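Heads up, this is only part of the complex; the chains shown haven't been moved.
To keep things simple, chains are lettered A and B as they appear, and every chain counts its residues starting from 1.
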Amino acid sequence: MESTAMQTLTSPVVLFFVLGFLAAVVRSDLSIPEQFAKAMSIYLMIAIGLKGGVEIAQTGLDAQVLSAAAAGIGLSFLIPFAVFAVLRAVSTDAINAGAIAAHYGSVSVVTFVTAVELYRSSGLDSDGFMVGVMALMETPAIITGLLLARRFGGSDTANTAATSRPGGGLAHEVLTNASVILLLGAFAVGWIIGPAAYEPVSPLFTGLFKGVLCVFLLDMGLVAARRLFETRALTAKLVAVAIGFPIVNGAIGVAIGTLVGLNVANSAVLGVLAASASYIAVPAAMRLSLPEANPGVSLAMSLGVTFPFNIVVGIPLFAAMANMLG
Amino acid sequence: MPDTVTRKRLEILADTALLPRVVEMIERSGISGYSIVRVAAGGSRASGKWSSDDFTGASAKSIVIALASAEKAEALTTEIAPLLTSQGFLLTIGDVEVVRGERF
């Protein structure tokens, strides 16, 4: 565990995040072109999906797979209830509480990827199917968050807006979401082609992976710091809960992972998934389905506070917890 | 110079994420077409600055431009008015001369 903490803080991935964060703090004009950042996130999702699928093609379906999937979906559905209750207690209105709850029930792809890489460097190898678990955890929280906002927010916008969309409603949005399609689609491709056909594409998807992750985290650092300092909506209480959520949710994730029989590495990763909060898929869904919510608040919390916390503290912490319980 | 007539030029500043709703309204209003331009950055006293370089896309805005007759412009304005308040959209309507105005 100590080695993991050390590895974390001197890993190029984390150092590039810190570099981006500091660049924004000193108000540098450094910025990563928008379409290049999107290209990198598409690359990262294809790469992890593909590698996860290839791994399943090799190892076959493990007994842990179903437990992990069920645990993941359950966490994504249920975490928003707890988050919502806490937020209401610190006097967030119901609409925003529902939106923020959806962010925390869902997951951050980059936090997951960073954790898997850092764990691997310290000898803690999680399984390829965890990519599938992550994809399954992306969207259930959106449903819970909307239900809570609608039930307690005295508004029926959530309902109408979602169902009046061309292409037909929330279910469609949840299932055809770009990141779900990319992750599960690449996962399926990897599963079909197997390791031999993966070989010729591995220089792109395996060889460059860690380097691209570094550059992407540089951008994450810039954006996280700008979110944190330029948003006017963030209060001390909200910062506190945005640190509390990953600790508690992560601990629950690790515990449930251990309980349903996942090995140490997979439990730690499930903890990271539970602890992480979405900042791409869910914000977009909330703008459409819950437009009265203020995206500034939820993003400042998930991207400005929880993401850095997880990268620097959470990832080694959940590995330590999983080691203790496992 | 060819004959020109006066038509309305509508400009709607809206969240990029909410464009499907704006487009739906334009289609319902009978307006013949629309064009979308991305906003690269912006700011307001209410909510501070934002830039499209933020990869989350959560603050991204676009401008929808639609040329229309006065009646269709009015129809769209009536329909979209509630969103101006609830979603913070901005709508402006200007007069412009166009050639072959019968298309709008």
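Criterion: contacts are C-beta pairs under 8 Å (C-beta built on N, C-alpha and C of every residue); 3 or more make two chains touch, one makes a residue touch a chain.
Treat the numbers as computed from the prediction; the structure is a model and nothing was measured.
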Practice prompt. Report, per chain label, the number of copies making up the whole complex in this file.
Written response: A x3, B x3
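Simple rule for what comes next: only the chains that are shown with their structure count from here on.
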Worksheet entry | Separation of chain A from chain B, taking each centre as the mean of its C-alpha atoms, in whole Å | 34
Item to complete: Spell out the residues on chain B that touch chain A in their complex, using ranges where they run on.
Response: 15, 17-18, 20-21, 23-24, 47-49, 51-59, 86-87
Worksheet item: Within the complex, which stretch of chain A touches chain B?
Response: 31-34, 37-38, 41, 157, 161, 164-166, 219, 223, 226-227, 230-232, 279-280, 283-284, 287-288, 291-292, 295-296, 299, 303
